[in-house]
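Only one protein chain is missing; all other protein chains are in place.
Let's look at subunit A:
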Amino acid sequence: MEQRLANTWRMPLNDNKFIETALLSDLRVDGRRPSDYRKLTIKLAKQDGSAEVHLGQTHVITFVTAQLVRPYRDRPNEGSLSIFTEFSLMADPSFEPGRPTDAAVELGRVVDRGLRESRAIDTESLCVLSGKLVWAIRVDIHILDNAGNLVDAANIAALVSLLTFRRPECSLTGEDGQDVVVHPPEERDPIPLIIHHLPIAVTFGFFSNENLLVIDPTHHEECVMTGRMTATLNSNGDVCAIQKPGGESVSQSVIMHCLKLAHVKATDITTKIKDAVEIHNNERMLRKIKRHSSSAAVDVCGATAGFGGKQNPLDGDDLECRATPSGQQHSKDGASKNFTGGPSSWYDTS
């Protein structure tokens, strides 16, 4: 995208011509047809609210966290959703430490617009005490490998992690009903977010030759292409956001064609996301059954009882003891507390 940075990998002119000429006969360098998407793999950790998405070689990890905060003055009974991007320096030579590049800012804004402005996440249900306390949901997107089309991968990852995220349940007590109690996950089951629809971003690449159009461009194609358009749609065919920031100009009919194509792709991706989340939820249910099967389980979970209300409840230890089958509870007790591997431990440090 940014061809002017000193560290950007420059495409040799031969490769450049090769990609464009091959495209004229509907061939792409990685063997896809112009309207094929790359292989999408969604991995979900045991822990709620984190997802790992591979789109071809592109690799993105997202984490969702929640915090109780004071709401904005103009919206006293709405929670908030904010998106933060983190470009790992090893992902691409053009990523530099320090201030985020324009591309990084744009990525965050496109994902943010698709999710927030289309009101995919119900923010009113995040209100705990009107004007005093609401949940602020924070999505951290980590780009680990850039092989092109970061926007789509980041969008899918953000969606999946929001779908699996669960916030602790809250209730109001006290004489005037103004005291907030946050229930730890072992006391009351955390509740998922209310998500109305799934806005899926689909990116297209345009080339200086008008007839060429690719979907889901790779890193190489991104160097060659002269225009880009990201359309965010849900499976009902509603357009949630479009971003075509200048570049190659195209006619209106091409844009409408792209939107129709994007709708088909969005439907496919929605099914994939739903399948992945369902498998995750089923596993979660099975774990829960084991947790309540013996009294010993309560004993072990007592180790994490001193957890503060405003901290994130999804502690590493706590998760381990839920996951351990009850029969092995005592023998594994020590091991589970020293457990340091897996995504849950890097969650704490992030």
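Remarks
Criterion: a contact is a pair of C-beta atoms (placed from the backbone, for glycine too) under 8 Å apart; a residue touches a chain by one contact, two chains touch by 3 or more; residues count from 1.
Criterion: contacts and distances are computed from a predicted model.
A chain of this complex does not appear here, and its UniProt-recorded name among "Large ribosomal subunit protein mL44", "Exosome complex component RRP41-like isoform A", "ABC transporter domain-containing protein" or "tRNA (adenine(58)-N(1))-methyltransferase non-catalytic subunit TRM6" is "Exosome complex component RRP41-like isoform A". Contact with the chain not shown here comes from a single listed residue; of A:L24, A:L172 or A:M256, that residue is A:M256.
Residue-wise, the contact with the chain that is not shown comes from A:C240, picked out of A:V128, A:C240 or A:I269.
Only one of A:K17, A:R70, A:R119 or A:K288 touches the chain withheld from this view, namely A:R119. Interface residues of subunit A facing the missing partner chain: 3-4, 6, 102, 105-106, 108-109, 113, 117-119, 226-227, 229, 233-234, 237-252, 255-256, 259-260, 263.
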